[in-house]
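In this view, the complex is presented without one of its protein chains, the others remaining in place.
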Amino acid sequence: MKVDLINLTKKFMGITAVSSINLDIKDGEFVAFLGPSGCGKTTTLLMISGIYKPTTGDILFEGERVNHFPPKDRDIGMVFQSYALYPHMTVYQNLVFSLMLKRRPKDEMKAEAKRVADIMGIGTLLNRKPGQLSGGQQQRVALGRALIKQPKLLLFDEPLSNLDARLRISMRGEIKKLQNNLGITSIYVTHDQIEAMTMADRIAVIKDGILQAYTVPEELHDKPKTLFIAEFIGNPPMNLFEVKLLSEKGSLYADLGKGVKIGIPKTRTPKDTQKGVIKMGIRPQDLHAGKDKGIKTVIELVEPMGRDDLIVCQLGDKDIHFLTDPGLKLKTGNRINILPDMEKSQFFEIETGKSLLWA
Amino acid sequence: MKINKLFTKSFPYILLIILTLPIILGYLWIVITTFSTRIYGLIPVDQSGNYFRGLTLSNWTFLTDKTKTLNVSIWLLTFNTLIIAVGLTVGVVLISMMAGYALSRIKFPGRKPFLSLTLILHSFPSVTLLIAIYFVLRWIARIPILGRGIPIIGGFGYNTLGGVILVSIALQLPLGIWLMKGFFDNVSWDLERAALIDGCSRWRTWWQIMVPQIMPGIAALSIFSFMEGWKSFLIPYSFMTSHARATLSTLLNEMMSESSPTDYGTLAAVGLFQLLPIIIFYLFTQKYLLNIFSGGVKGTA
Partner (left out) sequence: MGKETEEIRKIKPGRPDWFWFLFPSLLLIVLFFFLPIVITLIISGTNMSSTTGFHAWKWVGLNNFRKIAILPETADHFWLTVKYVAVTLAFFNIGMALVVSIITTHISRGTGFFFRALWLLPRITPTVTYVMMWKFLGANAPYGVFNQLIIQPLGLAPQNWVAASSFLFIVLVNGYIGASFGMIIFTSAIEAIPKDITIASLVDGASMLQRIRYVILPYIKWPLLFVTTYQTLSLMTSFEQIMVLTDGQFNTEVWSLWAYHKALQNYWGNFQWGFGNALAAVLVVVGIILGIIYLRYFKFNELVQDPKIESL
């Protein structure tokens, strides 16, 4: 189902929680709303589900304005962070509750429950109460309950936040696969950028109720339009520091202090070279330890992360983090050379946080 | 030194026992009296005053005979009392559940004023209104059928069980509403949202999803209301005048004003008869009740 949000705004007692959001979701698309807690993403989701009424602006389903439709008339299924299973009903009753409300015949309810239980692998749990299930099982039931209605739109409100790390990763894949197979349009609210990046077709980054960006994950990662996105997306987070722009003999340099200067390639020339001091960003994976080329420095700290070692050292007068192969066996105090891959560097205006490359 | 320490250690216990003594003595007296011909202090005596004599079951004959005072069977009075207790319980719980849900969960104009009003009424001394309530009940009594034409409870007007129940419900409502609201406040919002998305109306959400979540609160309010109804005195005494509609409390009051201390045996037995169900209830449900005895406002102070 095609969903459009037009100038969607929500105020609580005069305080703006969601500010004029515009975005479109194509039929069958998997969209993530990503942002820190309290940014307005869940409020937006609750407006789409009909739990909250928009203060101004419109919500369109298939082009039809649904602002005043009650939740039950919206053809949606929703999965909650707290699972929100009815504690006093068995798993089976939880699953078929919506069908029961529509007065479907018993046989149909049984058949549908079996279908959904098979998809979710919860066939053996039907007679239990939610309190007797593990978190992962509860989430499967919650998902089943949302699916049994064969909704045209699936809403997820941080569904994996209450699960442990390992389960989260496997459920992540499962939900993505399921959505792919069933082709149901889905909106997935999360504060976890990895979840958003791995699952979503497009990501809407929201901060302070304002839509920061709405695009495919790769673009969010490689071409962040604002400082906020650059900081928020990517793990470990991007190195960001202030540099002075220097122009010498037609070439552009970033001055990191203490006499360290790095050349900026033509492809990454910031829009306004007269700026003077700007913010430079470079991801930890785009810095490499060189043999003899590169900037000389001393390792201050090594944090083994398993697949990589995270190295902390000084570049000019800035602390930077970067990833290396643990096979190099680098130790605190080692002298190394660093080669930044400046083809992947980012530049931002300090006052507005806007990208000087993509905005 | 040692004695001193022993004293400081036992002092709190001694003080506590002394302070609690009237309660202990009172309840001891009531139990002993019911099985005695007469009683001097706590010691049963017979007609001629011999100590530790005169144990008897004759005080309990009221269970089978009509009571001398009102000339009606004790079981009719028990039935009346039970009707009041049950009516009050059902009424308070149901109405409080409805209002408590709306106040906790639904946005509507005037919600905050209504809540403040509930709280003011909660602390409001409702007994001061008894005189005026007498007029309201007399007025209700004049409404056809509703006033005094309903079987069992008689109606809702003056001098009917229904009227007494209605007044008792009303006076208990502020506490009930506030309590139920508090319990509903603690139910997860997601649960209700899920129900609405599944296709429930607000009424069905209330009844099928929300009410089952606050069972401990409902149990507490039910037990409390039942006990209040069972032991209520002032309202039945003020608004039910005919003997056939007396309750155990009003019977006792009548008996007490007629008896001399010599024949308190039957009186105490009727009192114990009324007290026993409450004590048994209390023993099993004490934990539920503590929250309500403090007025249901414990957390807010």
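When the chains are written out, they are named A and B in that same order, and each has its own residue count from 1.
Criterion: a contact is a pair of C-beta atoms (placed from the backbone, for glycine too) under 8 Å apart; a residue touches a chain by one contact, two chains touch by 3 or more.
Remember, it's a predicted structure, so these values are computed and weren't measured experimentally.
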Looking at B:F7, B:F52, B:W75 or B:F124, which makes contact with the chain not pictured? B:F124
Per the touch definition above, residue among B:I83, B:L173 or B:I218 touching the missing chain: B:L173
Hidden partner chain, residues of chain B it touches: 12-13, 15-16, 19-20, 22-27, 29-30, 33, 38-43, 49, 94-96, 98-99, 101-108, 112, 114-117, 119-121, 123-136, 140, 166-167, 169-171, 173, 177, 185, 189, 192-193, 196, 201-203, 206, 227, 230-231, 233-234, 238, 248-249, 252-253, 256, 261-262, 264, 267-268, 271-272, 274-275, 278-279, 282, 286, 290, 293-295, 297-298, 300-301
Which residue numbers on chain A touch the omitted chain? 12-13, 50-53, 64-71
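One rule holds for everything that comes next: only the chains that are shown with their structure count from here on.
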Would you kindly tell me how far, in whole Å, the mean C-alpha position of chain B lies from that of chain A? 57
Of all residues in chain B, which touch chain A in the complex? 188, 190-191, 193-200, 204, 209, 212-213
The answer for chain A against chain B in the complex is residues 46, 49-51, 70-72, 74, 76-78, 80-88, 97-98, 101-102, 145, 149, 157
